[in-house]
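Every protein chain except one is present and positioned as in the full complex.
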Amino acid sequence: MKIPKPVYYGDYLQLPKILEAQVTESAKYGDEAHDETLFIIIHQTYELWFKQILHELDSVRAIMQKPYIPSTDLSVINSRVERVTAIQQILIDQIQVMETMTSLDFMEFRDFLVPASGFQSLQFRLVEATLGIKAHHRMEVEKQFFKSRLKPEDHKKLEAVEAKVSIFELVEEWLSRMPFSQFQDWDFWGEYSVAVDRMLTHDEEIIRSNPSLDEKLKGLELKNLEATRDTFRVLLDARLFDQWKAEGKVRLSQKAMLSAVFIYLYRDYPALQMPFRILNSLVEVDEKFTTWRYRHAIMVQRILGTKIGTGGSSGHEYLKSTTDRNRAFLDFFNLATFLIPKSATPKIPPEVVEQLDIVYDSLRA
Amino acid sequence: MKIPKPVYYGDYLQLPKILEAQVTESAKYGDEAHDETLFIIIHQTYELWFKQILHELDSVRAIMQKPYIPSTDLSVINSRVERVTAIQQILIDQIQVMETMTSLDFMEFRDFLVPASGFQSLQFRLVEATLGIKAHHRMEVEKQFFKSRLKPEDHKKLEAVEAKVSIFELVEEWLSRMPFSQFQDWDFWGEYSVAVDRMLTHDEEIIRSNPSLDEKLKGLELKNLEATRDTFRVLLDARLFDQWKAEGKVRLSQKAMLSAVFIYLYRDYPALQMPFRILNSLVEVDEKFTTWRYRHAIMVQRILGTKIGTGGSSGHEYLKSTTDRNRAFLDFFNLATFLIPKSATPKIPPEVVEQLDIVYDSLRA
Amino acid sequence: MKIPKPVYYGDYLQLPKILEAQVTESAKYGDEAHDETLFIIIHQTYELWFKQILHELDSVRAIMQKPYIPSTDLSVINSRVERVTAIQQILIDQIQVMETMTSLDFMEFRDFLVPASGFQSLQFRLVEATLGIKAHHRMEVEKQFFKSRLKPEDHKKLEAVEAKVSIFELVEEWLSRMPFSQFQDWDFWGEYSVAVDRMLTHDEEIIRSNPSLDEKLKGLELKNLEATRDTFRVLLDARLFDQWKAEGKVRLSQKAMLSAVFIYLYRDYPALQMPFRILNSLVEVDEKFTTWRYRHAIMVQRILGTKIGTGGSSGHEYLKSTTDRNRAFLDFFNLATFLIPKSATPKIPPEVVEQLDIVYDSLRA
Partner (left out) sequence: MKIPKPVYYGDYLQLPKILEAQVTESAKYGDEAHDETLFIIIHQTYELWFKQILHELDSVRAIMQKPYIPSTDLSVINSRVERVTAIQQILIDQIQVMETMTSLDFMEFRDFLVPASGFQSLQFRLVEATLGIKAHHRMEVEKQFFKSRLKPEDHKKLEAVEAKVSIFELVEEWLSRMPFSQFQDWDFWGEYSVAVDRMLTHDEEIIRSNPSLDEKLKGLELKNLEATRDTFRVLLDARLFDQWKAEGKVRLSQKAMLSAVFIYLYRDYPALQMPFRILNSLVEVDEKFTTWRYRHAIMVQRILGTKIGTGGSSGHEYLKSTTDRNRAFLDFFNLATFLIPKSATPKIPPEVVEQLDIVYDSLRA
């Protein structure tokens, strides 16, 4: 190992480039608006973080493209997805810095930026596409925005990433390869079905005997329960499940979904801890973006009210409408529906435990 | 001043009472569910904090009921409302503790708690009522819930607080008493009107000349702009404003609203700093409860999916529906609509500045 | 399963008891100080959370007392320790609520509370003792405080818990039972030693060739490096290690420490993921209490300056001095010293991998 060439902090970080990239538009038309610098710098930090998120997600995709993912790599995947969520928390927290800007100050330079807009952040769209949001998942209005507002070369880059396999697709394949949808000598899903029935029957009794519900509310609750019952029925019936999928009610295949349910139920076993954590942190990625969109929409409304934004449009309605959309991993978020009390989960037979567990003989001594 | 009697920490805090008030239901029917203790304790801390919030709000109400509020009292009001928001942040943060409970563990004791439910928290309803949410602001389903689920004596207590004057009403009166809706020798609202027209005309030009909007989107934006224009028209027209109020589009009186707009525009003057901060922190109270409801709804969905909760109902839909409702101070939140660039605000004539400002002659020297 | 008796929210939580336990001292001597209620309620929430922390730690201790801890129980241990850290975050966040109280307001009732003091929180001392802080780890002044300020019955309760086995001791035993300090056919620690030497030699070259260090600083750095080298020597030498332990420089046994180092280096293997997470979350428990003490000391200084507190003493100096003490798991925190680059860690032979890893044949296909 030879001694590397000495490195100077400012050169290494290319600070001259980075720190001279703040040119205000307001200064071109008169007095510089003091707060425009904040507007530029906060967006630049957002873009730097998006680059880092892409760096992590691209590496996760590369690992998951292997036909077999070694367990130590699962740990790497999880760390990187968790890092993404740590970064997202910063994206959210930064909104509080933006909120130190008042309406009165923002309007000093808003006009000079038209029609620039966060919608034009190519990197953010690449993040969504890499996670699993393809063009056909988007609302019509959003697709139109991209066409009219992204530069053609940026639009092309987005399409190129949309054409690649997404992390959602790779996770689905990985789950489908798992051996949990059917066991050789153990009718797990039959036993699960029985436990579910028992739980729902009990729920029904609770509703019927609940003194604080009048007949109308009782009827509502029982209808609700029936819907839950149907949901379970769909889960366990390949044909019904495919139909749901076709209707867009679910994105995962049935096989992948069953593996996910199994993982969630038996997450305490060493073999399933990391798979569980990965699914869980992917849901967290979705949720943090949802929170970010929501907080962002609120901030815009607080600063502009119903007035138009820099994109030349009154964006907060649109922003609010996308808050809860564009979630690639919603199926995992909704998985709680299929969970049952810990004490009611079927007992795993020894030959399966052996596969899920790790035991040191020396540790038993 | 005499020396007070010595006090012991545990006696002062009445810890024996507090720390023996955790009795799990699960233990009555078999094995105690480990996580039920968490469920009890987190709710007890919530109730303690609600008591503190009521302590602050009641004192704010008492101060505001004075016919004239001295400026040093405004500072006290603001500190107490800001304390409420600090507590609300804890209410929100605590959800992360609740989220350490898994579905599998929660379902171990869910059944034993039916039909107890957070809906039955009397104190939370008292907080809402004290802020300004009266029975007629609530959704029908919510009112029914209260009737069927609250104990009669609790329901009576709620009605008693609803019958009192709320902080919203007191704030409105206070704003209406202010001399900003009309000045003696200064046509402020006329000048404001001109500034607004100029801004909106400019916005219109921006939309029309925006190369990234096609005709359809342009039409949409222009329609939107027209709506904004109408909003300003309503603000400045007593008759139209009253109509809005009658339709429930706004809760404040026009006079109060005009004062609020004036305060927001000239918040940098000593006389208006504290009034601005008070309005702002009241909006913050609303927003924090909104965030809390939202986070709470997400947590329930994450733990239960579509299954029924301890209230014997699948509450997350209801929870989600109230997220953005029950805001007493929404009018202030929406005030941004009426703000204009700082440099465009009418210049205040000296005789008015004199009233808003504080100047030490000695400091000028 | 029968239908349980209906439960009412307020009864379940014993709210009448909880919400009537706030009696201010100031009211006994004149006008009630408005902020004393906050002072009482915040401390009551602290005590509720301490009870919850004890509930978790006691259950962790019970699990770890088993002669063999099944892997699914490790997962339970980890969840509960992580829950403790989630609660600690709330303890820290709550300081921001306390900070809404000004010096001027606190001094209105400070005198009435003498000599009550947070030092007298029995539960907090029980938490420390359960984690592993015994009387002989405490500073002399602290022990004296306990004797003079705790009620005799409280002091007795503390001694009873100090006499029990602590989580630190159980973790140490658990690590010592692990088979990582010596492998049958693999000289891991020899290979590790070689990797360490290579790293330190390289570090030495870097220091010697560093153009920005003058001779004096270079000498300092090289002395520092030598100290690091000694530290590694101690780690691998049972006799030296025991001497360190005798001198109080380390609390763990050598065997336990070696296991911990192995776990940190190979944490990505399924068998070691959960052990790593447990050690890591115990360090987090220490760190959160450190942060809490630090923030608490700052708050006291901000409110009282150098004046005496409710305990009748100017406590902030004492508070500051304990900030970084009373850490049961400091050895794990300092473990980074023994880590080396991932690419330099010895390659694990297949027969050991087999014990650490989990492989589904079906997944390889």
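As written, the chain order gives the labels A, B and C, with residue 1 at the start of each chain.
Everything that follows uses one rule, which is that contacts are C-beta pairs under 8 Å (C-beta built on N, C-alpha and C of every residue); 3 or more make two chains touch, one makes a residue touch a chain.
Small disclaimer: the values here were computed from a predicted structure and weren't measured.
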Out of C:Ala62, C:Ala135 or C:Leu217, which is the one that touches the chain we can't see?
C:Leu217
Touch criterion as defined above, residue of C:Asp105, C:Glu128 or C:Asp357 at the omitted chain
C:Asp105
Absent-chain contact - pick from B:Ala195, B:Ala271 or B:Met299
B:Ala271
Where does chain A touch the missing chain, residue by residue?
1, 4, 6-10, 12-15, 17-19, 21-23, 25, 28-29, 34, 37-38, 40-45, 47-49, 51-52, 55, 59, 79, 82-83, 86-87, 89-90, 93-94, 96-97, 100, 102, 111-123, 151, 154
Listed in rising order, the chain C residues that touch the chain left out are 102-105, 107-108, 111, 114-115, 144, 148-149, 199, 202-203, 206-207, 210-214, 217, 220-221, 224-225, 227-228, 231, 264-265, 287, 294, 298, 301-308, 312-314, 333-345
Chain B, residues in touch with the chain not shown (by the definition above):
1, 3, 6, 68, 70-72, 75-76, 177-179, 198, 202, 205-206, 209-212, 267-271, 273-274, 355-360, 362-364
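The rule we apply is simple: only the chains that are shown with their structure count from here on.
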Same or different: at the chain B/chain C interface, is the fraction of residue numbers used by both copies above or below half?
same
Could you say which chain's mean Cα position falls nearest to the mean Cα position of the entire protein shown?
A
Between chain A and chain C the C-alpha superposition rotation, given in steps of 5 degrees, amounts to 180
Once you find the CA centre of chain A and the CA centre of chain C, what distance in Å lies between them?
32
Whole-Å separation of chain centres (CA-atom averages), chain B against chain C:
38
Residues of chain A touching 2+ other chains?
202, 206, 210-212
